[in-house]
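Removed: one protein chain of the complex. Kept in place: all other protein chains.
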Amino acid sequence: MFWKKKVPLLIVFIMGFVMAVQYFVPSDFSKKFYDTYIDWAIVIGIFGGVLGFFSFFRVHIHKVSKQAPNWQFSLISILCALLMIIAALLGGRGSGSLFMKLFLYTSAAINATVFSLLAFYISSAAYRAFRARSTQALALLLAAVIMMLGRVPIGDSISFWTAWGWPSINEISQWILNVPNLAAKRAIILGVGLGSLLMSLKIILGIERTYLGSE
Amino acid sequence: MDFLAKLEKVDRRIIYLIITVAVVLPFFFRMGLPITISPEVKSVYDYIDGLTPSDCVFISGDYDPQVDAELSPMFDAIVRHCFEKNVKVIVANVFNLQGIGLVEPRLKKLAEEYHKVYGVDYAFLGWKIGGSLLIMGMGESFKKTWETDYYGTRLGDMPITRNIRNYDDISLVADLTGGGAYNAWIVYAYVQYHQKIAAGITAVMAADAYPQLQAGQLIGLLGGLRGAAEYEQLIKHPALGSVGMEAQSWAHIAIILFIILGNIGYYAVKRKNKK
Partner (left out) sequence: MHWSTDIWVWIAVFFTLSVYTFLWKDNPLYKFAESVTVGIGMGFGVVQWWNLSVVDRFWVPLTTRGTIGLVLIIPAIMGLMMVTRIVPRFAWMSRYALAFSIGAGSGFMLPRAIQASILQQLYATMLPINISWTGLMVNLFIVVGTLAGLIYFFFSKEHKGVFGGIANIGIWFLMVGFGATFGYTVMARLSLLIGRVLFILRDFLGMHLF
């Protein structure tokens, strides 16, 4: 209990307190401490990377060895990962290398395309779910439509009313961004800021302990 | 009335087809619509335009392939501007490992186009583990934080990085991100070291950054493909951003029509059910 729980909580408290105070005490010692912390934390993080790679290989090797449904795709993932390692060993990692080309023309292309699917889904969602059910929903809808028109070149081309000295749709969208949107997002930022402040305090004081994991 | 009610039940594949046509066709029939410049993009342009060859801009490509279409045009435009002004450019991927594969080939290609010398006019640091720790570390010792560039050369061995001690020697940090990385730059580089920061972010995040912009935590902001298009117009080098803006216009019109038709169908069904 002492070594497994109390010592880690003590480390959190000491480190948290010292690092918070360090900001207000600009001395050589505090600067040195700050510097060392950064250096050490980076090195700790490097080893943390092992966890990610380990869990990838463990999950996929397990699936292949158990011949779980779709295990063939896990095998493909493992082989592709090994292929990248071999490609880097043989041809380096610079632009034009097999390693970089494999990444750019397979993984990067696939990832970019997977996310571009969202364009279709958001179109479908706009058609099916974007309803003006209340006046507040109508406000949201109108702001969205003004943004969609105001942020593209066609917005200015259809703003025929500018001839009478009224602001173009682009200018209206700019005002929405700079004023009501800014106010709303600032309220959120302040709320989140206060929330993260409290969370930091709870961690330092040992009230929040979920990062310790289960017993 | 029945027809209006049927609008509620249009097959999703028809919607997909319409949006595909709205995106593809404008590339074949271009109208040359003008792109207006917003103040937040202009301020980034003005800042970089005011730099001299002794200045150095640090660009962090904190994005992955998912948002490549929005952020790489920004990267190209900013690097082009710096190269045209003979400003030194250091590129890294502070928060995103996969960003290496996206920005390294682009940087090399642009450097060749502008006849820039590696290690003298530009450098590529790649990625190191640490994220925010790297931002903090750069404020104390740039060389110690990065140690080497992407190709393994010690930073002390390259003229461009030899004399960079910390943020005092970096005129601007331009963070291109598909997430909230610009917030980390504000918290750790702006607050403590008063480093000037410009953000190039995806359109999804763009509306959220206006409070930071108004508070002066960011010197300017490029939001989505539109931001890239505006910057391309400013440097008079229309490329991927500008060319995509017409397709963007027509696709938006299509979506707005979807919203209107969807609502007509919704109210038609509602009225029918009331009867």
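Each chain gets a letter, A and B, in the order it is written, and its residues are counted from 1.
As a convention for this text, contacts are C-beta pairs under 8 Å (C-beta built on N, C-alpha and C of every residue); 3 or more make two chains touch, one makes a residue touch a chain.
These figures come from a predicted structure and were not determined experimentally.
Asker: For the unseen chain, which displayed partners does it touch in the full complex?
Answerer: Counting the whole assembly, the omitted chain is in touch with A, B.
Asker: Going by the contact rule already stated, which one of B:I37, B:M158 or B:A207 would touch the omitted chain in the full complex?
Answerer: In the complete complex, the chain left out is touched by residue B:A207.
Asker: Who touches the missing chain here, B:A5, B:I35, B:L51 or B:I100?
Answerer: Candidates B:A5, B:I35, B:L51 or B:I100; residue touching the omitted chain: B:I100.
Asker: Contacts of subunit B with the missing chain: which residues?
Answerer: Against the left-out chain, subunit B lists 13, 16, 19, 23-24, 27, 66-70, 97-98, 100-101, 126-129, 136, 144, 147-148, 150, 152, 154, 183, 186-188, 190-192, 202-204, 206-208, 211, 214-217, 223-226, 238-240, 242-244, 247-248, 251-252, 255.
Asker: So which bits of subunit A touch the chain we can't see?
Answerer: Against the left-out chain, subunit A lists 3-5, 7-9, 11-24, 37, 39-54, 56, 70, 73-74, 76-85, 87-88, 93, 99, 101-107, 109-122, 126, 136-137, 139-148, 151-152, 173, 175-194, 196-197, 199-201, 203-204, 211-213.
By definition in this document, only the chains that are shown with their structure count from here on.
Asker: At what distance in angstrom does the C-alpha mean of subunit B lie from that of subunit A?
Answerer: Those two chain centres are 15 Å apart.
Asker: Going by the contact rule at the top, pick out the subunit A residues touching subunit B in the complex.
Answerer: For this pair, the touching residues of subunit A are 23, 31, 34-35, 38-39, 41-42, 45-46, 48-49, 93-96, 100, 103-104, 107-109, 111-112, 114-116, 119-120, 122-124, 126-128, 130-132, 141, 145, 147-149, 151-157, 170, 174, 177-178, 181-182, 185-186, 188-189.
Asker: Contact residues on subunit B for subunit A in the complex?
Answerer: Answer in residue numbers: 10, 12, 15-16, 18-19, 23, 33-36, 38-39, 64-69, 98, 101-102, 104-105, 108, 128-130, 133-134, 136-137, 140-141, 144-145, 150-151, 192, 203, 207-208, 210-211, 214, 223-224, 226, 245-246, 248-256, 258-259, 261-263, 266.
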